[in-house]
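As you look at this complex, bear in mind that one protein chain is not there, while each of the others sits in place.
Chain naming follows the written order as A and B, and within any one chain the residues start at number 1.
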Amino acid sequence: STAQAKELKLAHFMPPVHHLHKAMFAPMAKDLAAATNGKLTMKIYSSGALGKGPVQQYKRVVQGVADIAFGVLVYTPRLFPKTMIAANPGVGRTSTEVTEKMWKIYDKHLADEYKKTKLLALFANWPSVLISRKKPIKTLADIKGMKLRVSSPADVPLVNSWGAVGIHMSVTKTYTAMQNGVIDAIQIAPSALQRPWKLAEPGEYVSQGVKGVASLFFVMMNKQSWDGLSSSEQAAISKLTGKAASIKVSTTWGGADKKALAAAKAGKQIQLVTIDPAEAAKFDAASDKAVRAALAKADKSGIKATEIYNALTQ
Amino acid sequence: MIDRLDHVVRFLALWVGVLSLLALTLVTVIDVTLRTVFNSPIHGGGDIAQFFLIIVVSASIAYSGRSGGQVVVELFENVASEAILRWVDVVIKFIGFLMLMVLSWHLVISGIDALEFGESSGTLQISYAPFMYTAAFGIFLYAVVLLVEIIQLMRGQSIEYGGD
Partner (left out) sequence: MSVTAIGFIGLFFLFLFLVLRMPVAMAMLVVGFVGTWVVNGTVPALTSLSGEAFEIISFSQLTVVPLFVLMGNLAGVSGMSRDLYNAAYKWIGHFRGGLASATIVGCAGFAAMSGSSIAAAVTMGRVALPEMKRFKYSDSLATGSVAAGGTLGILIPPSTGMIIYAILTEQSIGRLFMAGILPGLLLTGLFLIAIYIVTKRNPEKGPAGPRATFKERLASLRAAGTIVSVVLMTIGGIYLGWFTPVEAAGVGAFMVLVIALYRKELNWPKAKFVVLQTLRTTATVFMILIGAHVFIPFMALTEIPEDLVTFLVGLDVGNLGVLIIILLTYIVLGTFLEGLAMLVLTLPIVYPLILQLGLSPIWFGVVVVIVLEMGLISPPVGVNVFVVRGIAPDVPMGTIFRGIWPFWFAMAACLAILVAFPDIALILPNTMFD
C-alpha cells in the first residue's frame, strides 16, 4: 500500500555527537520527512546499533541489513580501486576540491564501482598535514627515519619515499602512541588536532605545505529499497543527496580543519610550520614518483589508474 | 560415541590451544619489544594476532560446550519429572543444533563472498575467507556435539559435562 508511511533505516557506526551525524544525517532525516509530509522518513541507527564496526558497512547495505549505510572506503579498499585513486596527494588542497574532482570524473570513470547500490553521497575529508613531536618537519632531512603514522596501508610506500618509516595505525591509538614516542609523527587531517582526537596535546608542531592524502566516505542505499520507492519519493531523496549534497558536507566538515589550522597559526597548543615551497616541491616530487609507481602497477591489473589520476589532477 | 567425540574435541582444543595461545603471547610480546626497544613494530602485527584469535576461538567453542562452559540460567531445576526434562532437553538442543548449522553454513557463504564484499584484514589486506571457514568449522563441530548429545538422550542415557 503506497498510502502507508515508509521508514528507511540508516546505519552508521559513529556516536550521535559526531560531526557527520549532526551536520549530515540528522538534517537529511528531517528534510526528507518535511519534503514528503512524513510519508517517507529516515530512522538513524548510530553507534553500530544495526551491526558492529565499519568494515561490513558495504555488505550491510548491499544485503539489506540497513536501507542506507555510511562507510569509509579505506576499510574495503579493494572494492573501490578507482575511487581510491582520489585519495592520492595532488588531487586537491581542500576537502571541497577533492570532492568536486571526484564528482567531475564520476560518470566516466567511477560509476561502475557503485552498480550494486544507489550511491547517495561520496565525499572526501581535508587532505592531510604532518603533526610531529620534538622535531618540526621543515625539510626532507627532518622527516628521515621518523616513525610516521598513516591512516591507510596504501600510504606506507608514499611516506617511505620521503625516508620516513610508515606505520599503519588506527586513529584511536594515535594520541597515546605519539605521547609515548611509539611514533614521531602523524599524517592526518588538521581537524584531528582538536576534539575528539586532541592531537595538539601530544604534538608540538604541525607542518603544512606538502600535498596530502585524503580519506574518502560513502553513503549508499540498498538497490531494492530504492526501487521500491515511488518516483516522487525518489525525487525527494535525490534532491537531498548526490553531488551537491556531497560537496556541501565536505565543505562544512572542512570548516573544522580550517579552524584547527587557524588555531595552530595563532600558536594555541601547537606551532604551525609552513614548509618552504622549494622544499615542499622535493616532498611532492618523491610522492609523485611513488604515486606513479602505484598507478603503473594498478594499470597492469586492468584499471585505467594513470588515466583516472590524470583526469583528477587536471 | 560421545566418548570418541569428546576425545576428538579435547585433542583439537588442547593442541590448537597450546600452539595458538603460545603464538598469540609471543606475537604480542615480540611486537611490544620491537616497538619499545628497537622502535620498529611488526608490520601487520595486529593482523597476525587477530588470525590466531580466530583460531583459538574456533578450536574452543565445541570444547566449551562439552565441558559445561556455556552459561545457563538455573531457574526451575526440579519441577518436572525426569522424562519431561529429558525431552525438553532434546528439543532445546535440537533448536541449538539447527541454529549452529545455519550459522556454520552461512559463515562458509561469507567466506565465498569475502572477496565480493572486500572483507580482509586491516593492514596486510589478507582475505578473511580462510578464517571464515575456520570459524565455520568450529561452529560445525559444536553442532555435531549437540547432535551426538541428542542421540544419547534419546537412547535414554544421561550426559556428563566434564572438563579439566
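The definition used in the following text is that a residue touches a chain if its C-beta (ideal position, glycine included) is under 8 Å from a C-beta of that chain, and two chains touch if they have at least 3 such contacts.
These numbers come from a predicted model, not from an experiment.
Asker: Which is it among A:Thr41, A:Thr139, A:Asn160 or A:Gln179 that touches the chain not included here?
Answerer: Final answer for the missing-chain contact: A:Gln179.
Asker: Hey, which chain B residues sit against the chain that's not shown?
Answerer: Chain B touches the missing chain through residues 10, 13-14, 17-18, 21, 24-29, 31-32, 36, 46-47, 49-50, 52-54, 56-61, 63-65, 67, 69-76, 88-89, 91-92, 95-96, 99, 102-103, 106-107, 109-110, 128, 131-132, 135, 139, 163-164.
Asker: Contacts of chain A with the missing chain: which residues?
Answerer: Interface residues of chain A facing the absent chain: 9, 15, 45, 47-53, 55-56, 59-60, 63-65, 173, 175-176, 179-180.
In this text, only the chains that are shown with their structure count from here on.
Asker: Mind checking the centre-to-centre distance between chain A and chain B? Centres are C-alpha means, answer in whole Å.
Answerer: About 36 Å separates the centre of chain A from that of chain B.
Asker: For the complex, give me every residue of chain A touching chain B.
Answerer: Its residues touching chain B are 55-56, 58-59, 62, 75-79, 147, 153, 165, 167-168, 170, 182.
Asker: Touching residues of chain B toward chain A in the complex: what are they?
Answerer: Residue positions touching the partner: 35-36, 39-41, 43-44, 113, 115, 117-120, 122-125.
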